[in-house]
Each structure stands twice: as C-alpha cells, then as structure tokens.
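Of the protein chains in this complex, all but one are displayed in their positions.
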C-alpha cells in the first residue's frame, strides 16, 4: 500500500561528482519498503518540472531510508539542492520489487546507478542468511562505490568489481565478471543500463539460470493508472503484450522481457 | 544603461512577517542605480514562474544594493528562499526614476511596500542637503519599519508615521499626515497602493504642489519592448495616451496620470 | 452570512448525473478507479471517468509513450484497453462497487463501434454515464477526425444517443478552429453534456537522437501548460450551448478548478494533476468549499459562469 509522505530530510550529500545520497526519515515508509521498490518524488512545488521522479530505495535502517541518485537533468538537479531539515514530498513505496523467495546462491549484478536498488536487496538477503555474491560495475572506482558498491561491501558480502577505467577490479564490463561465475546453481538479480541487462539476461538464459531484472521507463503516474511506462513482454506461448513497469515491474523475470 | 548581472547575495533576512530584506553585492549595478529605479529579477532557473519580478532598489551602500520585498505569490516566495552566498540573476537598473532636480522641501509619502523605493530617494536628497520630510504609513509599526521606515529614520530625517492599528504614530492614513503639512512650498514624492497615490495626487493638485508618483504594473519585458505595462496619461490638452510604466515610468508626474 | 462548510451545497447535476461535488477525474489518468484509491477514497469524489474503452482489444502505441514538457506532458498511449467484453467481464464488477459516480469513456473507429460499445455498456449496467471520446489525438483512425468536424461529431453522438438511455457526455477536441461549432452540433445531436478539453496535439524532438521523442511522433499535451486554452474554450462553449460543461485541462489546485467553474463549467476533471499530486482531487473539493465559505456562497452552483453572468 503506497502513500504520500512529507518525509524529513536527514541529510543530502554529494558522494561522487554528480552523485548524491539523500537520507530521509519516515518510519512508515521505511517499514513498508521492499527491495526493488521505488519512490516517486516531487522535485518542485511549482509546475515545472511537473512530474515526479522515480528513484529506487537504496537502503533502510530503522526509520531512515536512503536513496542514491545521479544528476542528469532539471529534476535531479533540484533534488540535489534539497536541504537537510526540509521536507520531501514522497509517494511510495511503489512497484513490484525483487522476489527474494528463491533458492540457491544469489548473484547481484549492478551497473552504474543500477547498483542503488541492489542495496536493500542485499540487506534483505543478508538478513535471510543467503549466500550472496555481488558484481559491481561502473565507470570509475569512485562512481561504483558511490552508487552503492560501498554499501554492499559494508554488509561484508563478497564484491567483485569491474570499471571502465580499470581503477577498481576488472578493467572491463560487469558482464565479464558474471561470465566467470557461470555455470552455477544460482539466481541472478540485475539492475543497470539496458545493454547490460540484455546481456545478463542472455547469459542467464544460456546457462538456464533464473534471472530478475529491474527496468526503467519514463513514468506518468507510477501507480498503474496512465499506461505510459510499458514494457513489452512475451508469454511462453510467444504472444507479446505490454506490462506496466511501475506496477507489474520494475522487476521482471528476464525471460519474459522482449528486449528492444 | 541596464545590464544583466549575476549579483552575489550577501544576505536575505525576514524583517517582518512575510517581508524580506535582501542585500546583494554588485559594484556596477550599485553605481548605476538611481532613486525610483527597479530591478527585474529572475526567481527561477526553470520555466515556472516564467517572468522576472520587478523590485525597486531600496538602498545603496558602496557596492551593495538592498531590496525589500513582501511575499505575495510564488515568485516572491522563491525569492525569499534565496540563500546568502548564492547568485541572483538581476536585470537593471530599469525605468525612469524620481527627478531630484527640484526645489523646495521634499515630502516623501510612502504606504506599505511603497516605502521601499523611498529609501534610495531619501539617501540622494540627504546627500544633496535637501530639507526632507518623510511620511510613512502602513498596517503596523513592525511592517512600516521593515518596509523602509527604519531606513528613513536611520538617515536622521524627520519621519511621521501613520498605522492602521495605531501601533506607531497616527492611527489612520498617511494621506491624513500629508494633509496636515499642506499648504506648503514643496515637492511631493509618493509611492504606495493606487488609492493612496490617487489621494496624494488629488491633494497635491488642490494645493498646487508638484508631485511625482511611482506606479506599479504587471510587466513582460521591463525594457519597453512589449507594451504590456501601460499607464494611461493625459497631455495638458486633454488627449489621453498610454505610456510604459517600465520605461517612461515607474515614476510619473502625478498631474499626467489618468487615475482608474 | 458566512456558512459553515457542511452547510454549503456542493452537489451539481451534470446532464442528468447527480454528483455529490463538482470534482471528477479524467479518463486515461485514473486507470479503472482502484489505482488511486489508496490516496483519495473514490467516495470523496463527485465522480470518476475511466480509461477509454473500444470495441476490440487495443495494444496501444509503441514506447516511448510519454515526454515531459514545460509545465505539461505529452502522451501517446494509443487507447490501450482490453476491449469492451473483457472490460465488462474483468473490470466492471469492481467499478460498480466504487461508491462514486462512474463514467466510462468510449472510442471507436466508426459510428457502429461507438454504438456497439454504448449498447453493451448500457446493457451491462451499473455506470452513471458515457463519455464519448471524439478527440483522441493518438490513434490513426477514429478519434480526432470525429472531433474536428461538426457533422461527423454529430453523427457519432447520435449513434451513441440512439443506443443508450444513459446520460451521454461528448468530449471535445481543442484542436479546432471553432470549438463552439462542434459543441453546438453534438448538443443538437443529443448530448446531455459536453466535456472539454482533451489534449492539444503536440510533439517533442530528441535532439540527440534527431528523432521524435514519442514512438508515435505526435501526442497529446496535458497539464497546467494548457490551462489558459482550456479556460478559454470552457468560457466559449458554456455560453454557446444550453447543456452543462465538464471542464478540464491543467487543473492542479482548487484555484484552478474555481477558474473553470467561473468560466462556466458545472463540474471539473483532474487529469495530469493526479500524477503530480495524488491528493489533489481531495484538496480541490475542500478548496472549492473553502472558497464558497469565505465568500458567503451557500451553493457551488452559483459559481458556474459567474465571471460572465
């Protein structure tokens, strides 16, 4: 059950160039949020930018929720200017998150800002005592750590890194790290840019491993009312149909997704 | 010659409920500004609110300019949130201000936020060594002082007050104060709400005293290009025509104005 | 004499539909009524208008379907819907259970489609009225063509009118030279009320990809950006036709809603506002009541057209 909250902003700090970590305090929201769910945040009291911005829940600790976001446009720029002590108009938690009622080792694969939602997932799996391996990719060491890598490592989970500039771990793609781990009895949880997800889905399929992917799409309502955020999916019989990223997603079974 | 400035905000403080005093540092602007002129301030980096807000120059000291404004809508609300240390997108100085090349005693009549532009006028007259009397009206003592009254008094000029609630000076209208001073050889400078200005203009005319009034009108461009801010004026021969508040005004000879 | 809020009559009659207050939600922005129930109880609303339904199932347009614009948004959903049979079987039961007046928005490729859907809905029962969308800019055939030609608009209206006893509200397109001509035509053809405005036809181009942002190229512009156009058209139409107007287009706050009522709207619709502030419909109901109270107005009907009456 999602709601509207005027969440208190505990802190909002730049953790890497253009990447911010915002902690808000809102007990009910913290209690409700599940891994892979997102918040729909109003970034302006006025009419421009008009729409809310969807941002994943990165971390929950007591009454506090953390989000990590990258400044890419006007909305995230305004979000970066939010002062601690203020209130944030937050709608959530929204969406169908990761299914953690799975078995076998969990392999978390995150690329760039896609690392952010893996934080709460790792927290949950860790609490469940699940064997979890994290594969974290990004442009630079600093960005990988800021986008959520350091949170994963902080839980004491094994984390393998891949960076574009080789500043941390493998000088290459996170999918190369994944390939090294396969085949294996496991379940893959992935979030990141489309090309990465497509590749992860392909590897999972080739090795017959279940795989959940968290997708992004521009959103109108965030609650399933506008049909603006569709993802083309296929049933086993091959018939294609649209599902709502905000409601049936953002996490989908990778095998269902019709990749563009 | 008006220009665009990214003026440094020195301070922005609430001086009475809903009234703010903002000090900015911009040497060239401070040097150019004349009494009765205004600044056109961009209050949002985005598209809403879209238009700049015209605000009078209240005070100039060295490289610093002060404005005093009341929060009445979305634009002034955003202006109230401007933090010291930041930059303000300011266009100015604009408009045809008060003519101080007059003779006789100067009587400054201000009502409410209309006191603000009288500050720089008083500074200028004071520097000229002109005999100046200030009549300051408003709702309460606190508002009158915050809107500019205290600046006038700070120059050591005689100030008579009138408040709606009697908390300072006369319990009544500033025009009643003016009436007490008439007839007299003087020049009147007035700024305030329309009904007050109309009454001041009437008194001035009845007593044959020259009178300059500063008007307000919603503005598009502030530089005379859009013809949106007109004031109906009459030539001595009686023919009526529109003049631009932003260019031929905001200060007009009261005798020219066709009061609505 | 100022009234307490509870003494103010908020009921309005929209072409035969008694609404408990003048606030409704717009088709296509409120799903099938349940999606926003967590934020505002449907019983607090005058009514809701559900997503456009067609005779056959429609997959909708390819993605992307949305783009944000200054104080507005573009959509090209393309009337994705399960078709009238699935709608009646799978959605209508829940919709009937809602404690508010529900209007169903219908579209079609031709008069027969509209007639068919209207008849099926009437037979199925349990709804308060039909909103006839002759103005959807996002589908190739049907939709907007009907809305831009008074003759065709009247034909579609008559086809629906002849196939239902339910109140018929025809939803007008703003993408016309003279909206009053279309309004008059549909009223003569039997519309009990008109609703306006649907979205303005617009588009955006992605300058990095050098291609339109929306897969469907053009889409419908909604949100506060279009409010001045919507208020103008409500003002024009309310003075041109003898039936009530359901006004919409950019309403975000109670002040906006009051503007529409003063322009001549009997009731108002909130669309894009729901995305921005899911609590908006409730806030608008309360704000309208507060406005009446502050001005000593005992009946919200006194606002209707007050700016020109």
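The letters A, B and C name the chains in turn, as written, and every chain counts its residues from 1.
Here is the rule we use: a residue touches a chain if its C-beta (ideal position, glycine included) is under 8 Å from a C-beta of that chain, and two chains touch if they have at least 3 such contacts.
Every value quoted in this text rests on a predicted model; they were computed, and no experiment measured them.
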{"item": "Shown chains that the omitted chain touches within the full complex", "value": "A, B, C"}
{"item": "Touch with the omitted chain, as defined above, among C:72, C:108, C:129 or C:167", "value": "C:72"}
{"item": "Which of C:28, C:82, C:212 or C:271 contacts the chain that the document leaves out", "value": "C:212"}
{"item": "Contact footprint on chain B, counting only the chain that is left out", "value": "1-4, 42, 47-52, 89, 91, 217-232, 241-242, 260"}
{"item": "Interface with the undisplayed chain - residues on chain C", "value": "69-72, 74, 148, 175-178, 200-205, 207, 210-212, 217-218, 221, 223-229, 231-232, 235, 250, 255, 258-259, 262-263, 291, 306-307"}
{"item": "Interface residues of chain A (partner: the chain not displayed)", "value": "46-48"}
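In this text, only the chains that are shown with their structure count from here on.
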{"item": "Central chain of the complex, centres being mean CA coordinates", "value": "C"}
{"item": "Remotest chain, chain A as reference, centres from CA atoms", "value": "B"}
{"item": "Centre-to-centre distance between chain C and chain A (centres being mean Cα positions), rounded to whole Å", "value": "36"}
{"item": "Between chain C and chain B, distance of the C-alpha-averaged centres to the nearest whole Å", "value": "47"}
{"item": "Centre distance in Å when chain A and chain B are each reduced to the mean of their C-alpha atoms", "value": "53"}
{"item": "Chain C, residues touching no fewer than two other chains", "value": "70-71, 224"}
{"item": "Multi-partner residues of chain A (each touching 2 or more other chains)", "value": "47-49"}
